[in-house]
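Following: one structure in structure tokens, then a few remarks.
Shown here: the complex without one of its protein chains, the others still in place.
Let's turn to chain A:
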Amino acid sequence: MAANLRVLRRRIKSTKNIAQITKAMEMVAASRISKAQARVEASRPYADEFTHVLQTAARAGASDHPLLTPREEPKRVGIVVVTSDRGLCGGYNANVLRETERLVRRVSDEGKESVLFVIGGKGTAYFRFRNREMAGQFTGFSEVPDYANAAHAADHLTAAFLAGGEDEVSVEWDDDEHADSGADRKTMFRAPKESEGIPGIDEIHVVFTQFRSMLTQSAISLQVAPLDLESDEESSEDEGRSSSADSGEGAEREAEYAFEPEPEVLFDSLLPKYVRARVFAALLDAAASESAARQRAMKAATDNANDLVDNLVRESNQARQAQITQEISEIVGGSDALAQ
């Protein structure tokens, strides 16, 4: 009996410790969500304005640029997978990877080959374990991505995209490992094999978790390049209509843009920045989603731990009471025996 009580008390203590840790993680994640959300919001003006520039330039007659025209026979498709570096975030990574597998299957059904660029430790571990080849791995910044991280990953994509599916590009991976100053986390970039090129690609897709609201985040895949202006244009036309109501002939004026340099040349410098911006946006969204997923997972873990503690306390009270009862009945029995 006494032994049982001791075991129960030990379990209560360790469960409480676990609850404390998960509670702390929950609060850290919660504070990160709002920060990450603010970053998503703050980066929106750039993305909106950039899209506007891109569309205007495209209308002005750079429409045969590789960024805008689907390749005739796409052979290889680049897929960027955005996962987290750490676990303990519920189904977050599983959902992204499931969406990725779906996309890979679709791509191979269409007779194309997929080339994986994986961001985040969990994703790289997943593909490494399955012996799947990765054209690029980027880890160490999933929770607080900055633009340099996105740019680094995106520049490889751009190089591969411009090379096209027939070709291969050699990319300099000279900064394989650079410690992030100011923090102890390490940002790692790893080439597929030593000094070997990455295969060229005809399309770029990004799989990441979209932050819809505090409660809903969903893994989605988006085609980044070639850019489908048709679908984007619809929404911008709506905007154009509403703004033209304010400013008179806004739509007419749009046709008269001057360009410096020529639209064709301008597009060459817009393309890498566009890919960077898209990857960065995906990273920010994913970071917010990751924190939200982690917060939820940790809240559930804390609740479970507290339930467990309640049950264990009840059990241990019972055990203690039983022990006391037994002691009393032993004393009473003993004194009864003496009295006789």
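The rule is simple: contacts are C-beta pairs under 8 Å (C-beta built on N, C-alpha and C of every residue); 3 or more make two chains touch, one makes a residue touch a chain; residues count from 1.
Just so it is clear, contacts and distances are computed from a predicted model.
Set against the options "Extracellular solute-binding protein", "ATP synthase epsilon chain", "2-oxoisovalerate dehydrogenase subunit beta" or "Branched-chain amino acid ABC transporter permease", the UniProt name belonging to the omitted chain is "ATP synthase epsilon chain".
For the chain missing from the display, the contacting residue among A:152, A:273 or A:299 is A:273, taking the whole complex into account. Screening A:12, A:25, A:57 or A:204 for touch with the missing chain picks out A:57. Listed here are the chain A residues that touch the chain not shown: 39, 42-43, 45-46, 49-50, 52-53, 56-57, 146-147, 151, 247, 253-254, 256-261, 266, 269-270, 273, 276-277, 280.
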